[in-house]
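The structure is given below, and queries will be raised subsequently.
Excluded from the complex is one protein chain; the other protein chains are retained at their positions.
As written, the chains take the letters A, B and C, and residue 1 is the first residue of each chain.
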Amino acid sequence: VRTPTAVYDLTVDVYQQVGSDAAICDAARVSTLGAGRKDVDEDADAKLVGYLMANRHGSPFEHGSITFRCHAPWFCWWDHVRHRIGISYNIESSRYRELEPVFYLPCVARTQRGKPGHYVMDAGTDEQTVALQNALVESYRTAWMSYQQALAAGVSREMAMIALPMGLMVTGYTTFNPRSLMNFLSLRRSEHARAEMAQWADQYAAAFDRHWPATAAAFEANGRIAP
Amino acid sequence: VRTPTAVYDLTVDVYQQVGSDAAICDAARVSTLGAGRKDVDEDADAKLVGYLMANRHGSPFEHGSITFRCHAPWFCWWDHVRHRIGISYNIESSRYRELEPVFYLPCVARTQRGKPGHYVMDAGTDEQTVALQNALVESYRTAWMSYQQALAAGVSREMAMIALPMGLMVTGYTTFNPRSLMNFLSLRRSEHARAEMAQWADQYAAAFDRHWPATAAAFEANGRIAP
Amino acid sequence: VRTPTAVYDLTVDVYQQVGSDAAICDAARVSTLGAGRKDVDEDADAKLVGYLMANRHGSPFEHGSITFRCHAPWFCWWDHVRHRIGISYNIESSRYRELEPVFYLPCVARTQRGKPGHYVMDAGTDEQTVALQNALVESYRTAWMSYQQALAAGVSREMAMIALPMGLMVTGYTTFNPRSLMNFLSLRRSEHARAEMAQWADQYAAAFDRHWPATAAAFEANGRIAP
Partner (left out) sequence: VRTPTAVYDLTVDVYQQVGSDAAICDAARVSTLGAGRKDVDEDADAKLVGYLMANRHGSPFEHGSITFRCHAPWFCWWDHVRHRIGISYNIESSRYRELEPVFYLPCVARTQRGKPGHYVMDAGTDEQTVALQNALVESYRTAWMSYQQALAAGVSREMAMIALPMGLMVTGYTTFNPRSLMNFLSLRRSEHARAEMAQWADQYAAAFDRHWPATAAAFEANGRIAP
C-alpha cells in the first residue's frame, strides 16, 4: 500500500516544439511579399517582431507549436484549463486509472489583504506555514484513506475520486502556439496571479525565451500584453 | 460556524435565452435567398432543420444563445470546462470568497467493470453505497476542518482551498449556442458518460427541447451526433 | 435580365439580442457571491463593469448574444471572417443561388501614404473619385457579363462566380457575444481600419451602445481595448 507523499514544486518539460522567430516573420511578410521571398537577417526579424507586437498584429504569432508535459496539482490545472483558445489538453484521468497519492505542499504560506482584484499576498510566518501544512496533510491523509476504502468496497474509481482534494498532483500535456502562450503568460506571469500559477508560467516562459528569443524579448518590452 | 451539509443533486436554471428553430432557418436560408425573404411555416422549418442536421451543416445552429445558472460539484465542473468551443464560463471563486460547506453525496454507488473506453457501470449494493457515503463524509469533514484551521491561522483563501475535495458544490454560469450545446450533449448525454454529467446534460436537454423543439427532435433523430 | 446596380453603403440590422449590463454583472458576481444573490442598482453595475474592463476580466462579457443581418461587399466580408473567436457566420452562397448584380461604389476615393502599418488615408480629389468609380463600373459590367455568359453556357454557378469582383454585395448573418464584439470593434473601429470596415463597426457599435450602455461606455473609456 502506498502512503501519501508530498511534493513542493510543479514540473514542466518541453515535449516537442516547432517554429522560430524567423517562421513568425515569414508568415507576417506574406502580407507584403505575396509569392515572393526576400533574404533577411536576425536583426530585421527582431525589428519586425517588435513592430507586430507593438501594433497588436497577432496572427503571425500563431504559426508554431510547443507541447509541454507537466506535473501539477489539480487546483492549478483547474485555473489552467480556463484558457480555451489555441490550447490543447490531455490530463491524467481519475476514471481510467487509480490515482497516485502524491500531493502538493506549499513551502511557505501566504496571507491575503486588500480588496478583490487588488489583493496583496505576503509571505506568512513560520507558524502560519506549519498550520497550513498540518491542515493539508490531515486532509490529504483522510482523503486518501477514504479513496482507498471506497475502492476496497468495490466502488468505481470515478466515484471514489470525489473524496480527493485539490492538492492532488496529476500529469498532463499542454500544447500552445506562441500567441496563446503569450495570452497565458500575460495573465499568469504576474504579481496578481496565484503564486503557483506564476511558477508554472515562469517555466513556460523559460522555454519560450529559448525557442522564440526575439518574440519573447518583444513581449517583455511590450509590458507582457499579448498581441 | 457552519457545518458541512450534503446535497444529492445538481441544479440547473435557465438564466436567459434567445433564438428559435425559425432563427436557425433564417440564417440557413440566407445561403439560397440572399437579401430576399420567403414566408415559411413550422413544417418547412422542421424539414430544413432535419436536412441541416443530417448533412452536418453546422453553422446555422450557432445563431442563438442560452445561459444557465448551475450548482454542481467541482468534479463535474472539471469535466465540463474541458468543453472549450462556443462555451463561456463564470464560476464561483475560491480566491475571492470563503466557500460554503456544501458537498455532493451520491444516492447510489456505482461499480465499474470492463476495459477502458468500454466500462459498464452498475448500481452498487446498499453496502457499497453506505461505504462510499461514509468515506466521502469522513473526507468532507476533515477537509472542511482543515480549511477552517488554515483560514483561522490567517492563511489566504487561495491556499486554504487546496485542502478541499472534488465533491464541493460551487455555482457558475454557462453560456452555449445550440451547436455547442449539441456538442456537449453528444458526449455527455450518453451511457458512456459519468452519471452525474449525464444528469447535468439531461437538464440542459430539457431546456433545449423547450426553446428549440424542432432542432432538438432532429438531433435525437440523428443519433445525437452534433452537426 | 437584371442590369448591375450600385449601392453606396453597408446595411446592418439587429436580428435578435439577449443580455444586458446586469447579466454581465450577475455572471461576474458569482465569483464572490457563489449561490447567494444581492440586490444591486445600475450605479453599482456600471462601477463593476468599469472595474472588469480596466482589469481585463473578460469572461463575464461573454454571457449575452447579438445577431445582425448585414448587406456588405465581399471585400468587407473577407476582412470580417478573419475574426474567428466567439463569432458565427452564415453568408449568401454563390453555389446555392444565382447572385444579384448589386455592387459597391465608394462615394469618395481615398489615397494612401506612409509606411505599412502607418498608412494615412486622405480623401481623394473629385477626379480620383471619378477615375475609381469608372474603373469599378467597367470591371463590374464585364464581370457580370462574364458571369451570365458562363451560366448561359450551362456552367455551374460555383465556377461562373469566379469571374465576379470583390465589390459584389452579399447578405449574411453574424452573431457575437459582447466580448467578441469588443474585439471586433477594437480593431475595426479605428482610423487605421479600412473606412468601409469602420463604417460596419460603427453600425455594430450603435447597437452595442443601445443594448449594453454601461459596458459600451466602459469600453470607450478604456480606449477601446477589449478585455
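What we mean here is this: a contact is a pair of C-beta atoms (placed from the backbone, for glycine too) under 8 Å apart; a residue touches a chain by one contact, two chains touch by 3 or more.
All values derive from a computational prediction rather than experimental measurement.
When the omitted chain is restored, the residue from C:Ala22, C:Ala54, C:Met166 or C:Ala198 that touches it is C:Met166.
Seen across the whole complex, the unshown chain contacts chain C at 73-75, 78, 81-82, 84-85, 87, 89, 94-96, 104, 106, 109-112, 116, 119, 121, 124, 127-128, 131-132, 134-136, 138-140, 142-143, 145-147, 149-150, 153-167, 194. Taking the complete complex into account, residues 15-19, 23, 26-28, 30-35, 59-60, 62-65, 67, 69, 71, 88-93, 96-97, 99-100, 102, 170-173, 175, 177 of chain A touch the chain not shown. Counting the whole complex, the residues of chain B in touch with the unshown chain are 31-32, 51, 55-57, 59, 82, 85, 116-117, 187.
Heads up, the rule we're going with is that only the chains that are shown with their structure count from here on.
Interface note: chain B and chain C, two copies of one sequence, contact each other through mostly matching residue numbers (shared numbers exceed half of all numbers used). Chain centres here are Cα means. That of chain A falls 35 Å from that of chain C. Chain geometry summary: the mean Cα position of chain B and that of chain C are 32 Å apart.
For chain A, residues touching at least two other chains, in rising order: 82, 85, 116.
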